[in-house]
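For chain A:
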Amino acid sequence: MATIELNIYNLVNFQSIPPDWPGGFWWHWLFFTVVIIGFVLTMVMGVIYIERRGMARMQSRLGPNRTGPFGLLQPVADAIKVLLKENIVPDAADKLIHWLAPVVAFAPALMIFAVVPFGNGVLLADLNVGILYVVAISSVSTVGIFMAGWGSSNKYSLLGAMRNVAAVVSYEIPLVLAIVGVVLISGSLSLNQMVVAQDVPFILLQPLGFLLFFAAGCAEINRSPFDLMEADSEIVAGFHTEYSGMKFAMFYLVEYAEAVAISAIIATLFLGGWRGPILPPWLWFVVKVIIVFFAMVWTRTTLPRIRIDQLMAFAWKFLFPMSLFNLFITALQVLAGWPTELVWAMIIVNFAVMAILVLVWSKLFFKLGRGRIEV
Partner candidate 1 sequence: MGMVVSFWILAAVGIIAALGVVLLRNVFRAALSLILCFLIVAGLYVTLSADFLAAVQILVYVGAISVLIILAIMMTREVAQGSPNSRFQIPAFIVAILFLEVLVLTLINTPWPVSSMPPTAPTTAALANSLFGEGGYLLSVEIAAVLLLSAILGAVVLAREK
Partner candidate 2 sequence: MTVSLSGKEVALKIEGEFPGSLVESSQENLVVKSDHLLDAARFLKETDGLDFDYLNFVTAVDYYDHFEVSYMLSSLEHNHCLTVKTRCYDRENPVLPSVVGLWQGADFQEREIYDLFGITFEGHPNLKRIFLWAGFEGHPLRKDFI
């Protein structure tokens, strides 16, 4: 029996497994599955609380403060409320697809965490194609969004889903290209290896890559200012207009689980993941995730939303060329051996390059009609 387990273990290429784990592989699997589900759900509740309270502070109001101390139980109350609500399915909806959509959307958001390290080697599966796996899996959740948009047979939902298609197809490219820079420096696709390689957080080595990844990531998961797939002032709520009750809760969960996932990926790729002094690794990780998420909340409260053609123009005329530049420069630096030897030179040069590129290119971008594609 043990050989088979080892076989499967080899098949999916786990690099490291705690050697003294009692019962071996299956226990590891079970334990981390439970941990990940717990982690995601708790984090989602946490970030919802942070978003609501933080946003309230920025908008000079109080935010939820009645349920529990400091309103901490508000997410719980919301969850109970939404679960008890009636489940309404439109008459003309494609029932099966309408029902499946939240599930299809939710699974990938959870699966991403399988490769995110909470400590050195503390993760479900240290795939050596880790970051590729993340990108691949996160693109699956788009399918769930289409299913929701299509299955609801509502025109707003359809519009929202179509916007989502356009956005995801476009933003995948700068997203992946921004990751490639990190991969070049760390020399591995495994997330754990990437963290191990970060003696200096990659945000310093790859400032432009970080910006690109942050922007493209926000667009991938519909965070403001790129939230126009669910733009409430335009197309009501986009793909989840027709969802209610439990299924709506699922989409709500997906939205924040994806936000947490992207924050976790950013924290892992650019902020040194679980590494940090004094505090235990998992706490560092959580703190970094929350910091990144808070930046997203901040942009959400500050910026208006851009329009669909501007969204596309931003991806193709701004992020895409910038990410190519970033990749090229990083490749040169890696060839010269800077990441291992001249780290400080690389930091200075890369920050300078980022500043110049962003400034010059924004001027150029605005010459291109402020990103407007003439209709």
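Quick notes on this structure:
As a working rule, contacts are C-beta pairs under 8 Å (C-beta built on N, C-alpha and C of every residue); 3 or more make two chains touch, one makes a residue touch a chain; residues count from 1.
Quick note on selection: all candidates are chains of the complex that A comes from, given by their letters.
Computed from a prediction, not measured in an experiment: that's the story for all the values here.
Here chain A is shown alone, and of the candidates 1 or 2 it touches 1 within this complex. Residues 4-5, 7-8, 10-13, 94, 96-97, 127-129, 132-133, 135-137, 139-140, 142-143, 146-147, 149-150, 153, 158, 161-162, 165-166, 168-169, 172, 189 of chain A are the ones touching candidate 1 in the complex.
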